[in-house]
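Only one protein chain is missing; all other protein chains are in place.
The block that comes next holds chain A.
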């Protein structure tokens, strides 16, 4: 018994490697090799730190998106939501200066507002999708437009800027490091662990997967489908709020160009990571790698002048497709008879 098992293993070791899981990791490693060959400064501590910190925004949002997509939904409003939350945070903090000063209390107030808005907006998306029985695509397309125009309106078409006093207090949240890692990276790690546990080790995570595979079967299995689905949007909103909290101190401003196309980047990160777009199978680890891959592509393109600036989009598109192909291809399985 054990003999035959070892022979099978040694014969097709390639097939025993789980490429479905490793695909995104291999793509990321290949990218890093390319980056290093272009310029050894790619692997410098500063650049790696920049990369990780940048990935935190899309990464955190994409972890929320993993829940929504796993449960068979979609949220197109996240970029606009981040922009409007950032805008309102700035307005609230600026107007709180006179009463509360420029200290930590004001920053905490801003963060509180962010969380409330994120959860509220997520709940609205979820409620309209489940109780309103409107397609998630349409609901979130609608809220995408609403949020985007609200931030344009609040900013009078221009840019909302954070008070310089608060900026000094708030700045460390983006720029300071804690045990060698910038604060946004810590937040990213924390959200990743929480997301992984929630999706893989709780009933809620199993319900999300079940609903994504078949909503009606889930309903017959006495799963409270509407409630679980609404929760996925609330988690998404909370993730957007967290991302916004670490985004605002970076440049201390929000405008109508903030967060443009973040929704597509988040969805791309989720799909590159192996989560199935039509629901029923989700992977938090893959999503994190997906977010890292997307940021690394942009970084590498800034590291080389070999490719015409106009073809950046082409390179990004090709690498995304290759990353997904690496993970979907049946590596080494062709030699094996189909069972």
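To be clear about the criterion, a residue touches a chain if its C-beta (ideal position, glycine included) is under 8 Å from a C-beta of that chain, and two chains touch if they have at least 3 such contacts; residues count from 1.
The definition used in the following text is that contacts and distances are computed from a predicted model.
> One chain of this complex is missing from the view, so tell me which of "Indolepyruvate oxidoreductase subunit IorA", "ABC transmembrane type-1 domain-containing protein", "Beta-ketoacyl-[acyl-carrier-protein] synthase family protein" or "ABC transporter substrate-binding protein" is its UniProt name.
Spelling it out: the chain absent from the display is recorded in UniProt as "ABC transporter substrate-binding protein".
> Can you say which of A:21, A:94, A:213 or A:312 touches the chain missing from this structure?
A:312
> Going by the contact rule already stated, which one of A:95, A:202, A:257 or A:314 would touch the omitted chain in the full complex?
Touches the omitted chain: A:257.
> Out of A:137, A:175, A:190 or A:325, point to the residue that touches the absent chain in the complete complex.
In the full complex, the listed residue that touches the missing chain is A:175.
> Residue-wise, where is chain A in contact with the chain that is not depicted?
Residues 39, 41-42, 44, 46-47, 50, 54, 152, 155-159, 161, 175, 250-251, 253, 255-258, 298-299, 301-303, 305, 309-310, 312 of chain A touch the chain absent from view.
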